[in-house]
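Sending over a structure as structure tokens; questions will come in a sec.
Chains shown are a subset, placed as in the full complex.
Order of writing sets the labels: A and B. Residues in every chain begin at 1.
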Amino acid sequence: MTPLPRAFALGEIAERFGLELKGDPAKPIRGVSTLASAADDQIGFLANPRYRSQLATTAAAAVIVGPKDASEADGRQTSLLVAGEPYVAFARVASLFEHERPPAPGIHPTAVTAESAHIAATASIGPHCVIEDGAVIEEGAVIGPHCAIGPDCVVGTQSRLSARVVLVGRVRLGRRVLVHPGAVIGADGFGLAFDRDHWIKVPQLGGVVIGDDCEIGANTTIDRGALEDTVLEEDVRLDNQIQIAHNVRIGAHTAIAGCAAIAGSSRIGRYCLIGGGAGIIGHLTIADRVTITAMSLVTHSIREPGEYSSGTPIQESRLWRRNAARFKHLDQLARHVADKNKGHPHE
Amino acid sequence: MTPLPRAFALGEIAERFGLELKGDPAKPIRGVSTLASAADDQIGFLANPRYRSQLATTAAAAVIVGPKDASEADGRQTSLLVAGEPYVAFARVASLFEHERPPAPGIHPTAVTAESAHIAATASIGPHCVIEDGAVIEEGAVIGPHCAIGPDCVVGTQSRLSARVVLVGRVRLGRRVLVHPGAVIGADGFGLAFDRDHWIKVPQLGGVVIGDDCEIGANTTIDRGALEDTVLEEDVRLDNQIQIAHNVRIGAHTAIAGCAAIAGSSRIGRYCLIGGGAGIIGHLTIADRVTITAMSLVTHSIREPGEYSSGTPIQESRLWRRNAARFKHLDQLARHVADKNKGHPHE
């Protein structure tokens, strides 16, 4: 039987996270939830205006709200925790209720570790891991089951490889980096030279450098550089199934959604947001604070902050087919309209 | 040397699957094949009209056909097995010739299993698996090599994890679920809150629930929910390299082709067909029996059954470039045409 989760008093939570409390400080809190599903010992939050109507009906013990919603909600029965940024406050409160059991330090007996590897005493190496020559696992790092850490790779302090992560070679992870299962970091970049009638492989001699506080999603791949390194600056957040090619550089605090791909040698700025499935071709430069919407393809450098898109809207296929057929002759259509214009000088 | 495959009499096959036989019931059958390549001890099928002409030339011992093709084929030499749904009948017949050797029950000595895990006596745990605290492996389940089953995960009766599957945490698979290699189920959803100048991680406290008879393709990822669960109802079929974000719900009998991606909290109906590489952004609702064609992007909810598309047709790049350049000014073109119209009130 699962034991009852630990309870915190609502007032204790307000104090710990610097939130203004409107309500009963003694109320016991055992978890977090959505407004729609919360029980009366759980905290909900309101960050997205589309859920505002749920404030009247939620059974939550308390709701984290912004100052504006707090004033409008006066007189309601539920307790309120008022925060400048309700979603940030919620993230902090929710972390109280995470039940991750950090594994004990030490090396599992089934792990295979090279004698020349340096593994800190406080690090944890899970079952069936392989740690190769010269690899360095720093203090407090957690290497989950089935990870392979290639020659001379470094896993920084407090970093965590959830399970089945491969660092192939010449990979350096900073501190507090979190890598999800299936990620492959440091495989050969896709470097080919065409020699008359066949391909020859271009050696990939660079590495990968991942800054502090980065997160790398499940089954994401980050290739090592051809000559210099592939680089993620600090606090870069990559979702699942992303492909980062060789020699890409991603600026600090940029977040990229699932299935996006960045081709070789492109440089992405800081504080960018790249939508799911978006593509950026090679050798481009993207400025800071650029947003690319989902499934857009970037084919030239972007020098100005702002939001960029490509593609066409979804439609019933029956209608879409007609429009798509016209797209194939759009240039002709535009020429035709322009020509008619020219033919009517009085217009 | 591979032994000769087991033979079935054609009449025995007809009877077993309730098919009408026009031909020799004693004919021995040792396998299935395409019409073009079949040998005279193999059964072919005709489901796609584009292959109809091969009916005249195939060397197959028998061909599974629909009633219409059966009547038109009268007088041909090849035997016929008549089925209402020839492709369904073929799938059933073909299963006679699968030579999967189910692994013996028991736990491989190289597997690492927590004492608190519950592993049914008829389950099979392959080499180098890791089964963590509180995990439950039900009767007849097969866990192939290199799988990691996280704390408190459940693998239902007769389910099969082919090889190297990770269930990270709070994952429940129903009965007869088939998961292909490299799939990662239950990794953290991509939840981030922006705190002035950096990201903070939003704890992902939900789980994943996979219904009976689902199939999950190779290297597909299904994240666990932020607060509630990510859910696949029964008989959902996912191809390879699909990304299902946190809190998505997919209705029963929906099939999704390779490389599609569904962003957080979207709800997909029952009996939907999502094409390869298609994207669905977050917080949408898609009705039952909706088809999305390959590489389309869905940016708003779809309330009506039917087929939907986006994108433009493939063209020679030389032509495409001209049309694409015009797309950048399509609104101007449309305004221009509309203005001219207004200027000609007699039209």
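The definition used in the following text is that a contact is a pair of C-beta atoms (placed from the backbone, for glycine too) under 8 Å apart; a residue touches a chain by one contact, two chains touch by 3 or more.
Worth saying up front: this structure is predicted, and the values here are computed from it rather than measured.
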### Message
Considering just this structure file, the complete complex holds how many copies of the sequence, given 2 are shown?
### Response
3
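The definition used in the following text is that only the chains that are shown with their structure count from here on.
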#### Entry: Distance between chain centroids, defined by C-alpha means - subunit A, subunit B (Å)
26
### Summary
Counting only contacts in the complex, subunit A reaches subunit B at residues 31-34, 37, 85, 87-88, 90-92, 94-95, 97-98, 101, 108, 110, 126-128, 144-146, 162-164, 178, 180-182, 213, 215, 217-219, 235, 237, 239-241, 253, 255, 257-259, 276-277, 294-295, 311-318, 320-321, 324-325, 327-331, 333-334, 337, 341, 347
### Task
Please name which positions on subunit B make contact with subunit A in the complex.
110, 112, 128, 130, 133, 146, 148, 150-151, 164, 166, 168, 182, 184, 187-188, 190-195, 197-203, 205, 219, 221, 223, 227-228, 241, 243, 245, 259, 261, 263, 277, 279, 281, 291-293, 295-300, 302, 306-313, 315, 319, 322-323, 325-327, 329-330, 333, 336-337, 340, 343
